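Notes follow once the structure below has been shown.
Of the protein chains in this complex, all but one are displayed in their positions.
This part shows chain A:
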């Protein structure tokens, strides 16, 4: 009896299995039919900066109206590392140019754009920043699209109330903080719960305000894997003083900083709970959501006693690239050329509060950022150190330790050791 039932079920399952196979086959056939077969090329455009996803959707729509050869599909959600690992990267990308994209550059995964006229329009001052992040011999792997300049955001109203002006030296800055504290105002608001806010703010401003980050990382990379703790260039040697000064600043921040996140910080600064806020222009839109009338200014954090040392922190917020493995590079280049058209790129940067990266770019008009234009024009800027440390080193977490009072020497020694190990195995 039992074996008979078993046999019957076996037949059933075999029949069902065959039916399943037939259904799957039919599905595949249908799927292949739905692929566009006419002369239209569909490319995948990877862009995931959350604030401007809708903006780029509109740009793609504009692009579709100007021509009918290339269709663009906007991918804002895939795991980029995953697409490269599966060897099916997007056809064109527009991403923050930092430690994440650097490995694609260094392994030659991005194609050479040097022959495109758009590459020639990029500001010469930006080349060192691009090169220190990552290079591949004889290639223009990326074309910058938007640059963000970050500095200390300050509440002009609070400054005016207490008769204060933006400081030009570190001593002036500390005196300003003391004056605010004496008046019962929290000098600046910090959000230590989100480690990235410490890395891009307190840490990068302190380091970049005291030493040349481009030069430091270039020399550090040249030293290679053999450099020990006695090498001339180490985090422990060059970063110790900046990091000490960074810890000094923590004393002027809100008492509950350790449990506050980025969202809390925007809200608090918008409500006038502190006079200053160490955030980039990306926070301005968030602050305006709470208090659209807040009068915000910006000044570079002075870390030395020479006013000429004041510099703003920049990062290449968006850069365009086309992977080697894309099979539709021509179509991707067509879209790239469209995005780089002067009116398109200027409109984007005006919208996203970015600084122009081309020689023909328009100056910024945002009432906060105009204060930073002069530094940008003089090339008084530096790349944030936190943007140049590979992601496999948990630098953001280390800066969080520093903010909560860890021994700077010990943390920097760990950072040096991590850097050495990474150099050894790669």
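By our rule, a residue touches a chain if its C-beta (ideal position, glycine included) is under 8 Å from a C-beta of that chain, and two chains touch if they have at least 3 such contacts; residues count from 1.
Just so we're on the same page, contacts and distances are computed from a predicted model.
Missing chain, UniProt protein name: "Sugar ABC transporter permease", from among "Sugar ABC transporter permease", "Fe-S cluster assembly protein SufD", "3-isopropylmalate dehydratase large subunit" or "Putative nucleotidyltransferase with HDIG domain". Within the full complex, the residue among A:66, A:127, A:327 or A:392 touching the omitted chain is A:392. One of A:49, A:71 or A:103 touches the chain omitted from the figure, and that residue is A:103.
Hidden from this view is one chain, which touches chain A at 1-3, 6-7, 9-10, 13-14, 79, 81, 84-85, 87, 89, 99-100, 103-104, 107-109, 192-193, 195, 256, 258-261, 390-392, 394, 397-398, 400-401, 404, 406, 414, 417-418, 421-422, 424-426.
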